[in-house]
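With one protein chain removed, the remaining protein chains of the complex are shown where they sit.
By letter and in written order, the chains are A and B; residue numbering begins at 1 in each of them.
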Amino acid sequence: MSVLSSLVGPLGPGPLGAAPLAASADMAEYVPVLVMLVFALLFAALNLGLSFVLGKKAPSNPVKDAAYECGMPPLSEAHQRFSVKFYLVAILFVLFDIEVVFLYPWAVYFQQMPAFLFFEMLLFIGILLLGWWYVMRKGAVNWARE
Amino acid sequence: MQQWLDDLIAGTAWLQALPTGLVYTIGILVACKLILLFSSLLAGEVVWLERRVSGRMQARIGPNRVGPQGLLQFLADGVKLLSKEDVIPATADRPVFVLAPILVYLGAFAAFCVIPFGYGLVAADMNVGLFLVLAITSIEVVGVIMAGWASNSKWAVLGAMREVAQMISYELPLGLSALAIALLAGTLNLTDIALQQEGWLWNWYVFRGPFAFAAFFLFFTAALASLKRAPFDLPEAESELVAGFHTEYTGFRFAIFFLAEYSAMILFSMLAAVLFLGGWSPGFPVDLTGPAARWIGFGILFAKTAFLLFVMIWVRWSLPRFRIDKVMYLCYKVLLPLSVVCVLGLSLQVLLGEVLWGDQSAFGRWLMGLGVHGGIR
Partner (left out) sequence: MSALALAAVGPAALPIPDLTPHLPGIVFGGLAGVSVLGAIGAATAPRIVHAAFCLLAALFGVAGLYFLLGADFVALGQVIVYVGGILVLLVFGVLLTGRTQVVLGQEGPRRPTGAILAGAAVFLGLLLAIGGTRWPAQPRPADPTPTTAPIGRAFLDPDQFLVPFEVASVLLLAALVGAAYLARRRREP
């Protein structure tokens, strides 16, 4: 650590000085978000309730209650085993998504930071691009090949 | 929001007589309800717009009977759907089946609370606004996979798998191209981002050099894909998957999916207008932050949003549908590396032009951007 910091030199006080990371933002601005989430929930639930009250209720029969399969009785279980391709896409997404989330604080801090710190970020992105190149070379999202 | 309420209280005598906390409470509740109502009505009107524009493009008329020019068509449709029978398949997983449309609705509507409709016309002026939009819209994915799984129908499961794979994949270029703007703006607060683009046309972020220009198109393409709009509408491709994940949904449950889809269109169009097209700036220097002028700003932002919505509909009738493997290829092999290049190029441009050299003229920015572009090539 100390070798690194002597290499880079002191960063100087940050945007917050020596303030801790979890210094609070104004709570007041979070309240509408909570209210909005609750309202959206209520709106959807109320309308569904209304449709339950107003809606037509006809007697059910096995054919009506069956899942749609082009008018034929459903043949087999709908939850078949799925291809590993979907799982792979989800893994790739999670990995790259973490990268994007890491990049956001850097982007916001970018204009205040000393210019040489750019290379630290370049290293981070470079390592990930290496991983991207390897995965693409191995044909991870090449769905047409089979 | 708080600033606005404070102004309102300071300007109105009878509000000062009331306790401040009560005014805040009622103000927040009313504002949220208004935004919800507005976006729901707008979503209905966008359905009408889509049908009318589609009709015109196919040399027919489209709905024009209910209300002037058919503007009230969505109300008639809504009432009809409300009175429809609510069928839940016998093999469905009932609690998950019921919960899924509510989650999708939540993911599409709740993010409107951080979108600035004009200066100060925002429910939650958060300093992580842009990030919040990305977070809340990712809830929708969970709703979709719940709907598909709970329906226990082959079409629904297949459609949901495809749709989820597509939506999450395209969140990456979407997030990265929005990140490019965060880089230019130095903040995630959407009001601040819009304010920074005031003044002449070349202050709009879309015109801040070649990388920002490219980032706008990357953003729009990725938004189209994560909205599963044509040409990326294969999760709901009616010719192969019936209706995708909502095949088994009837009545108002279906209507909620439909509304959520159109509201997400409005959300992303508005976000694109705020991030790239100058927000409420008309393209020449004018102060739109006054208490009355901000509504003019709202009109200007609305016009930009409507234009982007029209482009989305236009694209639908211009391009044929992609194949699923091409969709994945486009995301991971084209859009993702391109958006990383955009972010890196923009950061170099900012570093060279605006940090080391001091703030540049618009021409200088383009020159710097082109220089970086040439250097990369």
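The working rule: a contact is a pair of C-beta atoms (placed from the backbone, for glycine too) under 8 Å apart; a residue touches a chain by one contact, two chains touch by 3 or more.
Model, not experiment: these values are computed from the prediction.
> Out of B:I139, B:A156, B:L241 or B:I324, which touches the unshown chain?
Of these options, the touching residue for the absent chain is B:I139.
> Please pick, from B:E45, B:E171, B:E236 or B:E261, the residue that touches the omitted chain in the full complex.
Within the whole complex, the residue contacting the unshown chain is B:E171.
> Given the full complex, what residues of chain B touch the hidden partner chain?
Touch set of chain B with respect to the missing chain: 1-2, 5, 19-22, 24-25, 28, 96, 99, 126-128, 131-132, 134-136, 138-139, 141-142, 145-146, 149, 157, 161, 164, 168, 171, 186-189.
> Name every residue on chain A in touch with the hidden partner chain.
On the side of chain A, residues 1, 4-5, 7-8, 11, 14-16, 19-31, 34, 77, 79-88, 90-95, 97-99, 101-102, 104-110, 112-113, 117, 120-121, 123-124, 127-128, 130-132, 134-135, 137-140 touch the unshown chain.
The criterion applied here is as follows: only the chains that are shown with their structure count from here on.
> Express in whole angstrom the distance between the two chain centres, defined as the mean CA positions of chain A and chain B.
Roughly 16 Å separates the two chain centres.
> Mind pulling up the chain A residues that touch chain B in the complex?
25-26, 28-33, 35-37, 39-41, 43-45, 47-48, 50-52, 54-58, 60, 62, 64-70, 74, 78-80, 82, 86, 89-90, 92-93, 96-97, 100, 103-104, 107-108, 110-112, 115, 118, 121-122, 125, 129, 132, 136, 140-144
> Taking the touch rule as given, give the residues of chain B at its contact with chain A in the complex, in rising order.
Listed in rising order, the residues of chain B that touch chain A are 1-2, 28-29, 31-33, 35-36, 40, 81-92, 98, 101-102, 105-106, 109-110, 112-114, 123-128, 131-132, 149, 151-157, 161, 164-165, 168-169, 171-172, 175-176, 179-180, 182-183, 186-188, 242, 247-248, 251-253, 255-256, 323-326, 328-329, 331-333, 336-337, 340, 343-344, 347, 350-351, 354-356.
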